[in-house]
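Every protein chain of the complex appears in place save one, which is left out.
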Amino acid sequence: MKLRTFNQGGVHPPENKISADIPIKILGVPQQICIPIHQHLGAPAVPVVEKGDKVKVGTLIAKKGTAFISANIHSSVSGTVAKIDDVLDATGYKNKAVVINVEGDEWEDTIDRSDHLVPEIKLEPEEILKKIEEMGVVGLGGATFPAHIKYMVSNGRKSDTLVVNGAECEPFLTSDHRLMLERTDEIMIGIQIMMKSGQVDRAVIGIESNKPDAIENLRIKAQQFPGIEVIPLKVKYPQGAEKQLIKALLNREIPSGKLPLDVGVIINNVGTVLAIYEAVQKNKPLIERVVTITGKKLKTKGNFLVRIGVPAAMLLEALGEEIPEGTSKIISGGPMMGKALNSLDIPITKGTSGIILMDESEAWRREPVNCIRCAKCISVCPMGLEPYLLEKLAEREMFDRCEANAITDCMECGSCSYICPAARPLLDYIRYGKVNVMRIMRERR
Amino acid sequence: MDPVILRSALTLGAVALSAAVILFLVAKRFKVYEDPRIERILELLPGANCGGCGYPGCRGFAEALVKAADEGDISALKCPPGGSDTMAAVGKYLGIEVAESLPTIAVVCCGGTLEKAPPKLGYDGPAKCTISHALFNGENGCAYGCLGLGDCVAVCTFDAIYMDEQTHLPVVLEEKCVACGACVKACPRHIIEIRPKGKKGRRVWINCMNKEKGAVARKNCKVACIGCGKCVKECPEKIQAITLGNNLAYIDPDKCIACGKCIPVCPTGSIAATFTPPQPKPKPQKEHKPETQEVSQ
Partner (left out) sequence: MNNRLVISLSPHIEGDFKVEKIMWGVVIALLPAFFASVYYYGFNAIKVVVLAVIFCIGSEYLIQKFILKYKEKVTAFDGSAAVTGLLLAFNVPSNIPWWQLLTGSIVAIGVAKMAFGGLGKNPFNPALVGRAFMLASFPVHMTTWPKPLENIWSFGADAVTSATPLGILKEGLNAGQTVEQMVEKLPGYFDMFIGNMGGCIGEVSALAILIGGIFMLYKKIITWYIPVFYLLSLAGFTGLFYLIDKSADPLFHLLAGGAMLGAWFMATDMVTSPMSIKGQIIFAIGGGILCGAIRIFGSYPEGCSYSILIMNAFVPLIDKYAKPRRFGKEVYNA
């Protein structure tokens, strides 16, 4: 059977899903954690606790800001607030965070900590929306967009399909894969909750074909739930990008500058679906997530259920390993779109999907040469842009021409830089151009 | 006369005459009136088209000068490469008084050489300071210091700044710099400042932009300013040119007399100057009277 996929662009980096067989383990808590107050897209949250306050797991520590796009943040440990201060984050620049000294592991009474499944959905759609907002659920696919906003119907736009993103197209990452294998029932109920909230009858789960066990698992379970369909997809990066996923599953193309809601679709990551189940049925705010720790030189890899705010170094300790000799790059996220870290002491946030340790043989890029106009970058761009031209224009700071060539459509997937035979830093300059074009557009308004 | 020659001469003559008339009429119809003062002022300007005045090229500046002269006040306009002489000549032509302005120069306020602020991380990407600055805090860990990738060198049209290979810091050439301000705008960390050249080229400045607390700043760079305030105290009472704010000292160039007294008292050595500072006189040793011992006899 021919597998569905998007038809324009895409590359095939080696999958390296070397941690796919390792079940999720629960990671313990350290003595001190540090929760940044800006872990989501939009305005940072505003702290509502002070130094010396006692908190439990699930206590609200930062409320969503006054801006429309913002989210709540809850404590993931019990203990005392040590300080609210500027702390070094992944980039080496400082950002505000709440630092808590851990004492014990007490949870808020309202949270249902039992293991049993809660299949009945008692809340009405508006109440579900309020619950998701209250519990601080954000998109766990990496973009960390506050989840409740996607369900708000506005301007008369209504949705007819829910898409669940189980593609996990980035190499090395396996957290979504393990979730689909181990928490299948909860995911199904989560999907039903989302269908009720968004008032849609149809849900489609897209999974890449390199996860056959997950596809089988979900397909068997989906037979018991009306309206939920599992569709396997061809392995191609960036299959998991929302525009490409919707095109592959439903053959609808989101126009430039518009949202999935404009083609009648609500889309969420599988991890977010689980978080919504736990928020609505178990009253549990978003305080932990599954993170993959992997790397070719590591003797063991792992998928851990980690509390938000735990330093990444704890993941390595939990594996019982030291940083391998020759490690030259530490990546938060996947190798195509992730961030390079300058140490392992940074906290895990809601958007961290994996930590990859890279060896020095792969860490440095090749020397760039002149662009040879081979047009490979054009053939792989999923958005149909011309990366070679955007790079040239951004380098010469001709930002008005960048805007005319739709540089803002770029989703920074990295396919162009990946495939360039001349090893040119295409995405670096495109990002530079994008930042400046958006600044110019803001100044215009 | 041969009829052919006569006919040719008349035809060509008629063509030439009509062409001349058409050109004359067109020139009159499409004539653009330009204030003749602009051309005269253009001759007085250096003609480097550097943009340091803030206008597009010398012609743009000349037009702005004429407009301002009609309003009666050209004090806001300044040509950095031309300096006081050019502005004086322009003022004389336009018949407006121009105040003397001090010669200025670009000053790099960072002392984080390769040796004093050793790199802890490697940067792999295009050699552009703006991109590196947006990505992370820098190879040596200081979020305020020079990145050494040379955006300032690339933008200078006077060849007045170059990157020192040993220290990875930019060096400004005093003879060539006209203080046009291009490097100031190019630096994403705002390390370069336009300061007066000072009497006989003597000037003192704090060679640091780090606003972190002292201990944190010193972890990354040995010559960072730790905001201890010793220089503030040392600056003579009447002058008081140094102020402290955000864990960083700052020398006001308009007040500083370049005496150099603050330089040796700085514990980290983060104050720089264009001359060797006078060493403080060693405190006079007290006469050490040996304890008289009664010699027991």
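When the chains are written out, they are named A and B in that same order, and each has its own residue count from 1.
Criterion: contacts are C-beta pairs under 8 Å (C-beta built on N, C-alpha and C of every residue); 3 or more make two chains touch, one makes a residue touch a chain.
All figures in this text were calculated on a predicted structure; none of them were measured in a lab.
Specify the residue from the set A:Ile22, A:Leu41, A:Ile231 or A:Cys371 that touches the hidden chain.
Only one listed residue reaches the unshown chain, and that is A:Cys371.
Of the residues A:Glu133, A:Glu186, A:Glu321 or A:Asp428, I need the one that contacts the missing chain.
If we include the chain that is not displayed, A:Asp428 is the one touching it.
From the list B:Gly83, B:Pro103 or B:Gly125, which touches the chain that is not on show?
Once the missing chain is taken into account, the touching residue is B:Gly125.
I'm checking contacts with the chain that's been left out. Which of A:Gly42, A:Pro171, A:Gly190 or A:Pro285 qualifies?
Going through A:Gly42, A:Pro171, A:Gly190 or A:Pro285 one by one, A:Pro171 is the residue touching the chain not shown.
By the contact definition given up top, give the residues of chain A that touch the hidden chain.
Listed in rising order, the touching residues are 8, 11, 13, 160, 171, 243, 247, 251-256, 258, 263-265, 323, 325-331, 333, 335-343, 358, 360, 362-367, 369-376, 378, 381-386, 388, 406, 409, 412, 414, 417-423, 425, 427-428, 431.
Take the complete complex as the reference. Which residues in chain B touch the chain that isn't displayed?
Per the touch rule, chain B residues meeting the hidden chain are 119-125, 131, 135-136.
The definition used in the following text is that only the chains that are shown with their structure count from here on.
How about chain A: which of its residues touch chain B in the complex?
Its residues touching chain B are 91-94, 328, 340, 342, 363-365, 425, 428-429, 431-432, 435.
Could you please specify the touching residues of chain B with respect to chain A in the complex?
Touch list, chain B to chain A: 120-122, 124-126, 128, 130-131, 134-138, 141, 143.
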